[in-house]
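Report on the following structure.
One protein chain is absent from this view; the other protein chains keep their places.
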Amino acid sequence: MTPKERAELYRRMLTIRRAEERLQKLFADGLVPGFLHLSIGQEAVPVGVSSALTEADTVSSNHRGHGHTLAKGVDLTGFFAEILGKATGLCRGRGGSMHVADLSKGMLGANGIVAAGLPITTGSALAHRMQGKGNIAVVYFGDGALAEGLVHECLNIAKLWSLPILFVCENNGWSEFSPTERQLATSLDRLGKAYGITYREVDGNVVEEVARAAGKLVAGMRKAPAPAILECRTTRVRGHFEGDRQDYRDSDEIAALDARDPIRLCAEALMAAGLDDAALAAIAAEVEAKIEAATEAALAAPLPEAGDILADVYTRAEV
Amino acid sequence: MTPKERAELYRRMLTIRRAEERLQKLFADGLVPGFLHLSIGQEAVPVGVSSALTEADTVSSNHRGHGHTLAKGVDLTGFFAEILGKATGLCRGRGGSMHVADLSKGMLGANGIVAAGLPITTGSALAHRMQGKGNIAVVYFGDGALAEGLVHECLNIAKLWSLPILFVCENNGWSEFSPTERQLATSLDRLGKAYGITYREVDGNVVEEVARAAGKLVAGMRKAPAPAILECRTTRVRGHFEGDRQDYRDSDEIAALDARDPIRLCAEALMAAGLDDAALAAIAAEVEAKIEAATEAALAAPLPEAGDILADVYTRAEV
Amino acid sequence: MAETRYIKAVNQALKDAMRDDPTVFLIGEDIGAAGGSFKATRDLLDLYGPERVYDAPIAEAAITGIAVGAALTGMKPVAEIMFMDFITLSMDMLVNQAAKARSMFGGQGSVPMVLRTPHGGGLNAGPQHSQCLEAWLAHVPGLKVVVPSNPADAYSLLRAAIDDPDPVIVVENKALYAMKGEMPDTPERIEIGKARIARPGRDATVVAYGAAVGMAEAAAEVMAAEGVEVEVIDLRSVQPWDEACVLESLSRTHNLVVVHEAVEAFGVGAEIAARMADIGFDELDGPIVRVGAPFAPSPFGKTLEEAYRPNADRIVAALRRTLA
Partner (left out) sequence: MAETRYIKAVNQALKDAMRDDPTVFLIGEDIGAAGGSFKATRDLLDLYGPERVYDAPIAEAAITGIAVGAALTGMKPVAEIMFMDFITLSMDMLVNQAAKARSMFGGQGSVPMVLRTPHGGGLNAGPQHSQCLEAWLAHVPGLKVVVPSNPADAYSLLRAAIDDPDPVIVVENKALYAMKGEMPDTPERIEIGKARIARPGRDATVVAYGAAVGMAEAAAEVMAAEGVEVEVIDLRSVQPWDEACVLESLSRTHNLVVVHEAVEAFGVGAEIAARMADIGFDELDGPIVRVGAPFAPSPFGKTLEEAYRPNADRIVAALRRTLA
């Protein structure tokens, strides 16, 4: 990876981080309707994975989907506007944080239903295989989702039918307010073995590692369609959703998170490779300016009209 | 196992066989309403497993449930009457072949929904654990059912919570009209490993093997509640249901079934152990007489009254 | 014009749709080599190969979700769920995914999938293989639900469903699979949401769909013998349903009976009756009477199942009551 490529990954991670920090503030100010699940500490996963993807590849996501969405290249202003419920949002303000989608970028949607992204993505991968253009599909899901039966139905079918799907598990150790280890008697590596699906585990907080592993797996899948699993050990820094004070978490655990911060780790690697403070600061300034502009535009955008509720329930105007 | 015990297993298998052969004829004569899935060739599984069970243990079953039901000790006449849809049936003629149950014998029901027995039995096992009497729960399911997500949800929870449940898979290689190998990228031994659940495989057509393996597993579960898997390789002799001509099956495969017939294998073992033809014939005569009596009684029994439809939808008369 | 059976019409519609549109593909349990439990997909694997006809493992939720994802990625999947009772396993994918994607994504795309599934009794298949659950789906904004009552409609409605850009559930009736009927040489293109006057009349309106249409026609015969001319409306689709057609008929006949095979309480008929008790109130000369299954699981035995399913006699009794 060239220093430039590495810096680009840094820039993307920082964009997600700053965007979510901005959302965090907007939420605290009462400007974000509904639930807000932040992926702070997990940015390396989607940025690393997306570095292996083209726009024609499809991804689908879960409730903690901001990073997945931004990494797939959606418009920042439309993203903010959506989460603020504005008419100019990517989904015209009807979806919000848990349902951001941009089909034009191959982003098939965040999802409020745990594990629902898996069959949708399996179907998308089937379409890719039938269309024969070498595109692939990626699904992001959490460790907690592994308890849902749908995961297994999809692992089975993806393997049976050699579908080009990358199962990306963001294993942050938590399922809402419970440690996932209390919810799972299995693990993804063992499931991978059970279904004969290629399995790789990476430090999900080291973006280069994620990118390298994803790159390899995806390249293979493009040539010969087949599923693969990428398990990323990562860290959920904030509560399950904003407003969750995480009383159930050990202070030691929380204190240790900083050392594994993916952005800090990437910055350190960049510095070790020769980038200086000024270069990092320049990236930060550029990112912050973009976020600020997007936020301002989104804040200034109009709310949807009430009459809009009935729009788009069906494609054709009702009979 | 004493010769007497062995002969008893034989008698039970033969009871199931003759009962199903009788049903087969009744079906051909148009006397059995609805679907009829016969378990001919699979009798050793429930007979072997049930030899380890008490009446207080619970079992639940699937669409191919006659053997499971009879082996749990339900009344033969009530069984026939149920399948014929008579008012005197175990379920007053409202369930039929796919829904025979006898709660008084711990038989929680056949089931028309593939894999539905698993969570019900998992719940029953949880109740047993809470009640602390050392009772256990058994679920019978087919190899095709392994593709349903519920199987995995239940393996996970049973292991997590150390539930005294025996998962009995009747692996007959078929899922309706398709070889199961085209539907499954995994296997139960691999799933057992993935979930850390004790797994045993037996020749499901050798009743002593089944009985021995089940006996061991169940004894362990009674002492220290924990799940276990017993996979029984077995043979579906008839079509998926009566009326299915099995055109999709190789004639070689069908021809080979006879050599693995569990009743023949048991008879041979009994003869090798000293039982003579006359003794076997005596068992057969006794079994046939019972089946005939049960059939006659069931045939003579009245149909339910139409007014009975609304009975028992709720326990208390409607408000 | 040729005579065909309902199940063959379904098969023909699938065949023609696959011929006309290479993005149409099939997925379901035992639909390939075996041609489907009811033979709706017979020969299609041979004709179009395993890249267009997927024999799926027993995993209804995944099958339905795969259809959603493939539809979002440019394909037109037609999924089969072997018995409507098993859509209990597909509900999340239908309701939270397929139905909502277009609206909650702000109209960006759509989910052009079809889910075919048979409902209804008559096979003594019992409580878990006979249910008519279309009322659930009709309650879900974003889904469409069609219920063909005869072979020609089975063809045309399935074609319309496949052509539709939104998710459509095609509910077939098991007891009708063997039904024979005329199939026009150039099958009608049906617009989903338009009803059909199955039999014109001036004294009372019976609204029905699926297998109940035939029962309503039989009841109309009985009434005709007494000089009462009953109009029978075949809704064809229950979501959307042709409110204008029903209202127009009611405004001529002033008496309404609604019939379906599903459980009466909280069934599709409730919506039709409720709507007419509002916008059609001034037209009503008598109570709106519904005919459906009693409030109990579908029993399996022959006599019980017969007593459970609606029939012409019960429709006649309902007509007599509203006309009294």
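Per-chain numbering from 1; labels A, B and C assigned in written order.
Rule of thumb we're sticking to: a contact is a pair of C-beta atoms (placed from the backbone, for glycine too) under 8 Å apart; a residue touches a chain by one contact, two chains touch by 3 or more.
None of these values were measured; they are calculated from a predicted model.
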Among shown chains, those touching the left-out chain: A, B, C
Selected from A:H37, A:R94 or A:R129 as touching the chain missing from the view: A:R94
Hidden-chain contact residue, picked from the options B:N62, B:T77, B:S124 or B:T295: B:S124
Residue of A:A125, A:L184, A:V237 or A:I263 in touch with the missing chain, whole complex considered: A:L184
Hidden partner interface residues of chain B, rising order: 58, 60, 89-95, 99, 101-104, 108-109, 111-113, 116, 118-128, 130-131, 137, 149-150, 153-154, 156-157, 160-161, 311-316, 318-319
Residues of chain C (touch criterion as defined above) contacting the omitted chain: 61, 85-86, 88-89, 91-92, 94-96, 99-100, 103-104, 126-128, 131, 133, 135-136, 138-142, 239, 262-263, 265-279, 281-282, 284, 286-290, 295-297
Positions on chain A contacted by the hidden chain, ascending: 33-35, 85-86, 93-96, 98-99, 111-115, 144-145, 147-149, 175-178, 182-184, 248, 303-304, 306, 308-310, 313
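What we mean here is this: only the chains that are shown with their structure count from here on.
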Category of the chain touch graph - line, ring, star, complete, other: complete
Pair of chains whose C-beta contact count is the highest in the structure: A-C
Chain with minimal offset from the mean of all protein Cα atoms: C
Farthest chain (mean CA position) relative to chain C: A
Interchain centroid distance [CA atoms averaged], chain B/chain C, Å: 36
Computed distance of Cα centres, chain C from chain A, in Å: 40
Length of the line joining the C-alpha centres of chain A and chain B, rounded to whole Å: 46
Sites on chain A at which at least two other chains make contact: 149-150, 153, 156-157, 160
Numbers and ranges of chain C residues touching at least 2 other chains: 56-57, 59, 61-62
